[in-house]
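My questions will all concern the structure given below.
With one protein chain withheld, the remaining protein chains of the complex are depicted in position.
Up next, subunit A:
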Amino acid sequence: MSETPRDTENLLRVRDLTVGFHTAAGQVDVVKQLDFDLARGGALGIVGESGSGKSMTSLAIMGLLPKGASRSGSIEFDGTELTTLPERAMRSIRGDRIAMIFQDPLSSLNPYYTVGTQIAEAYRSHRSGVTRRQARKVAIEAMERVHIRDAARRVDHYPHQFSGGMRQRVMIAMTLSMEPELIIADEPTTALDVTVQAQILDLLAEIRSDTGAGLILITHDLAVVSQVTDHLVVMRDGDLVEQGAAEQIFTDPQRDYTRMLLDAVPRIDDEIGLLRTLTAPTAEEES
C-alpha cells in the first residue's frame, strides 16, 4: 500500500470514503473510511461477501446512492473532486467518462425500448448535434465490438429477445459507445451461467486492452477477479480488510479473512468433500 502523494498516474483516488444510511436506530455506515487508488488503465477488483459495502462504493463513485444515503470523504477522478461536484457536472461525467455495468442485465435494461434505442440515447444525450441516424450507427458499431452477431438487425430487438449473456453484452456495448475512461462493473457475471461468465470476462479484458480504460470489477467471486484484475481490495462489513497486487494477495494473503475467502473457492485439485464456507472471526475478534 503505497502512500503516494497527489499524482497524475492515478485515474481514481478514493480517500476516507464513508457511506452511511440514516435509520431510525441512528447512522449506520456501510462503507467505512475506505482508501484506494486506481492507476490509469489499471484494473482493480473489489471483493467481499454480500453486504460488505462493495456495491455502495461503486454507487458512491457514480453519485447514484439510493435515497437516504450520504457519503463523505474524497473521490478524485482524473484530478476532479467528485463529491463536491454539482449534479449537472456530475451528469456529464456519468455515462460519458465513467460508465457502469450492472449485475442483472434483464432488469437493468428497459423492456419497453429496443436495445438500439437504449444504447443510442446515452450517446445522443452526451454528444450534442448527433442525429438519430448517427446514434444508431454508433449503437450498431458498439454491438459489433461486443461481438453480437448480425448487429444491424439485432439493434431493433427488445431486451427480452436476447439471452442472458447477450443482454450483458448489450449493457457493455452501451458503456462502450461512450468510450469511457473508467468502467465500473458491479457483479457483471453473477446472473450468468459459467460458460457465459468466461466469455463476458474475456470481453471485458479485451475492451480494456483495446481502449485503455480503467476497470473496477466488483464481485464476491475471487475466481472472477483473478482472471481480469491486477490489483485487489478486499472488503468486509464496510471495512477495508486488505489491498495490494492481485498476485500477492492470491499467493500470500496477509489477513485471515482473505485466506478464508480464498479457501472458499472450490479448486479442481481439492479433495472431494464439503465446500468450505466462511467462518472467519468477526472484525472485533480478529483484532
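Here is the rule we use: contacts are C-beta pairs under 8 Å (C-beta built on N, C-alpha and C of every residue); 3 or more make two chains touch, one makes a residue touch a chain; residues count from 1.
Basically, contacts and distances are computed from a predicted model.
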item: Record-based protein name (UniProt) of the chain missing from this complex, from "Phenylalanine--tRNA ligase alpha subunit", "Cytochrome c556", "NADH-quinone oxidoreductase subunit C" or "ABC transporter permease"; value: "ABC transporter permease"
item: Residue among A:Asp78, A:Glu121, A:Asp221 or A:Asp239 touching the omitted chain; value: A:Glu121
item: Residue, one of A:Ala43, A:Ala60, A:Ile93 or A:Leu240, that touches the chain absent here; value: A:Ile93
item: Sole residue of A:Phe36, A:Phe102 or A:Tyr257 that reaches the chain not shown, by the stated touch rule; value: A:Phe102
item: Footprint left on subunit A by the chain that the document does not show; value: 62, 64, 91-96, 99-100, 102, 104, 107-114, 121-122, 125-126, 158, 160-161, 171, 174
